[in-house]
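Here the complex is missing one protein chain, while the rest keep their positions.
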Amino acid sequence: MHIAVCLSRLPDPNTVEVDPLTGAVDASRMLYILNPADAAALERALQLRAPEDRVTALTVGPAEADSILRDALAVGADDVLRVWEEGRTSTRPAVTALLLATALRTTELPDMLLCGTRSLATGSGKVPALIAEYLDWPVVTDIVDFTLQGSMVRFLRRLAKGARSEGEVMLPAVLAVEAGAAALRYAGLPDLMKAKRAAIPVQDLSELGLSPVDLNFPAPTAQATMPPYRRPREIFVPEASLPPHERVLQVMSAGIAQKSGRIVSGSPEQAADQIIAFLADRGFVDRAG
Amino acid sequence: MVMTTHDEKMRTVRFRVDDTAHISVDGEKCKSCAVRACVTVCPAGLFVPLDDGSVLFNYEQCFECGACYFVCTQEGAIRWTYPRGGFGVTFRES
Amino acid sequence: MAPHVLVIAEVEQDRLMPATLECLAEARDMVSGRDGTVQVVLPGFGVTALAETLAEHGADRVTVVEHAALERFSADGWLQALEPVLRDVRPALILAPDSGYGRAWLPRLSARWRMPLVTNCSRAKVIEDGYPEAYRFSHDGRLHERLIWARGVRVGFMMAPDVRGVPAPKRGRQAVIEMVRPMLDPATFRDRTLRTLPPDPRTVDLVDAERIVSGGLGVGSADGMNLLRTLAETLGATLGGTRVAADRGWLPSDRFIGTTGKIVAPKLYIAFGVSGAGQHLAGIGGSQVVIAVNTDGTAPMLKMADLGVVGDLHAIVPILLKKLEALAQGSAAPAALADAVPERELAVAGR
Partner (left out) sequence: MAVNGGSEHFDVIVVGAGPAGSAAALIAARAGLSVALIERGEYPGAKNVSGAVFYGSAILNKLIPGWWEQAPVERHVCRRDLVLMSPTTSVSLDFRSSAAGYSEPPYNGFTILRPKFDRWFAAQAEAAGAFLLTSAVVDDVIKEDGQVVGVQVRRDMGELRGDVVIACDGANSWLARKAGLQRELHTHELSLGVKEVIGLDEATIRERFQLTGDEGVALEYVGAVTDSVHGGAFLYTNRDSLSLGILGQLSSLVEHKKRPYDLLEAFKAHPAVAPLVRGGTLREYSAHLIPEAGWNMVPTLYGDGILVAGDAAGFCLATGIYIEGINYAIQSGLAAGTAAVEACRRQDFTRYSLMKYMELLYQRNVLTDLRAYRHAPAFVNGERLQNVYPELAARISESLFRVAGDRKQKLLPLYWQTLQQVGTKPRHVLKDLYHVARAYLW
């Protein structure tokens, strides 16, 4: 069986810092990672691989994205492929999906395509279904677990509020897994060194038989970024007349809000009664009688 | 003035947390320690003294500086190593 | 131009998903003062009765797309059944909940129609007379983006659940109800859902849990954690804990809460023996009601609780269990989990 895995390199959300006033993002402070859900997909692919099987990892991105393909090689991917058109600065989900689908079509169609269900960047979650559309394959999203059963895959999918559903899908299919579906293995030293030296194959539009016109999709006319709801935190200024120690104390305590709850003590019996009374008050348990 | 709380300081630092702790603290050994030097020196404020005399430690936001290791006076209370390669703190500008 | 907004309804276990009602509220706002109409497409089997609820929440027209093959979700089935219906309706805008179901078929439709589709939206509206506008979250909620399209472009919006909240229904509000019975061959569905498993507090992801009982270092042992597990089951809650408790092996590693673990926002959060290190507190900020039990009266956890109890959990929990059992026998089971999300003020920056 041939399993393909789509990977994306994106900014670690913890390093995406937004100017609270302008909403501008400081790109120079971003560090890049392999999308966690894609890492889970890669791990599942490696786990699924029988000795005669093959795992190919693909990504759409500039030369910097080679790093995640090297990571994939280091943990055991058999082949990698990067798709990119020089001069392009970014892609949108529709473009990414089209490039990936076309690359799979022109090289070799796998028996199964695994990817992360959502990216941590725009987090559109559309790419899996779009690839499925371009390949005319079925797709399942939000997968937390799955098993291969002949030409079918039995899957467990996450629904809202903690519900789950079980289902099955015919292969070939696009399976989009959640980040929690698996933890990516840690590469051994010889593999890491080998991957570092590996040449990464790249395909551009002409090799895929596409023209730039094919990548034109309707786009918004205006786009702006802003910080999430949180209002910018006012920077606290201590009183200048205070001695240094107190100025520090002032600063250290500024803005740390505590709940104005009540604190009770007493015997365990009383404590239990207090808790039950509180839970009943707030409607979490029915009061007796 | 650029006064910041410890919390705000820590929010500027990027950590990639490993599954397993690279530092572990034997709270039992801390019970006989009067100095609690780790609580004082840790630049990330990761050591929390508890009422029962032991010390609570959280490795997630560790700077890997080694200060706790050097100041600890209780033989064997702190087991110290670096996190696995690629994990732990990453400085972007310092 | 009077906008015609279409909402795609999602049904699970014969009930409308709250996210659908949130979309409906958003759609109502879009057409208000514009003399537009809100139409809901309701796919399923035996779901006609739900049309009434949709009307009460603001639908002017409900199109029930009914077929036995639509009893359970299939992306292939939804596409086959709904594409012709939507093509006939020609809505100006489409709203749907951002769910795993929606993301399996709507992007495919958007590709066929070359229709922009925005997922993870916190807000969608129409500015002036016809410029679709969306706000969406990106970068794991770090960033909020605003997108605007040219006038009259048909856009699909998939709304992030639990952002807007569900407003109270208007009792007695009426809608036009129509039935569509498509011709479908379930044998052509390449994907299908076999059964739905309701939320199980014991296995539910902490992120989704409505009630959480959590244990910290003060729990002392795996046995202590088992005591809390029993309490969690009695309260219909999910068991979680701190990084330290997980490190000691008392909890599976996907069960800890904090900066680098799960960020939770339950309605009820009860902490036992949790001292309240900053890394943990940062993970529970969204909790609505917090109870903390700790032997240390100065623990930060107690200070951020609505009810802080100074005492030993090992003494308190067994008594608590007994009393809760007695209560349960005296009356019914614990109060049912309310499924409506309270309406929250939506403060979009720049509004």
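Each chain gets a letter, A, B and C, in the order it is written, and its residues are counted from 1.
The rule is simple: contacts are C-beta pairs under 8 Å (C-beta built on N, C-alpha and C of every residue); 3 or more make two chains touch, one makes a residue touch a chain.
Since we're looking at a predicted model, the values are computed, not measured.
Student: Considering all chains of the complex, which shown ones does the missing chain contact?
Tutor: Contacts of the omitted chain with visible chains: A, B.
Student: Hey, which chain A residues sit against the chain that's not shown?
Tutor: 29, 31, 186-190, 192-193, 196, 235, 238, 240, 243-245, 247-248, 251-252
Student: I need the residue numbers on chain B that touch the omitted chain, in ascending order.
Tutor: 1-4, 6, 8-10, 12-13, 16, 35, 37, 40-41, 43-45, 63-67, 69-71, 81-86, 88-94
The criterion applied here is as follows: only the chains that are shown with their structure count from here on.
Student: Mind checking the centre-to-centre distance between chain A and chain B? Centres are C-alpha means, answer in whole Å.
Tutor: For chain A versus chain B, the centre distance works out to 29 Å.
Student: On a C-alpha centroid basis, what's the spacing between chain B and chain C, in Å?
Tutor: 37
Student: So the centre of each chain is just the mean of its C-alpha atoms; given that, what is the distance between chain A and chain C in Å?
Tutor: Whole-Å distance between the two chain centres: 19.
Student: When you check chain B against every other chain, which residues touch at least two of them?
Tutor: 7, 15, 19
Student: Which positions of chain A touch chain C when the two form their complex?
Tutor: On the chain A side, the touching residues are 11, 13, 16-18, 23, 25, 93-94, 97, 117, 120-126, 128-130, 132-134, 137-142, 157-170, 173, 180, 217-229, 258-259, 261-266, 268-269, 271-276, 278-279, 282-289.
Student: Note which residues of chain A are touching chain B in the complex, please.
Tutor: Within the complex, chain A touches chain B at residues 12, 14-15, 29, 31, 33, 183, 186, 235-238, 247, 251-252, 254-256.
Student: Would you tell me which residues of chain B are touching chain C in their complex?
Tutor: Against chain C, chain B makes touches at 7, 10, 15, 17, 19, 21, 24, 45, 48, 50-51, 56, 58, 60-61.
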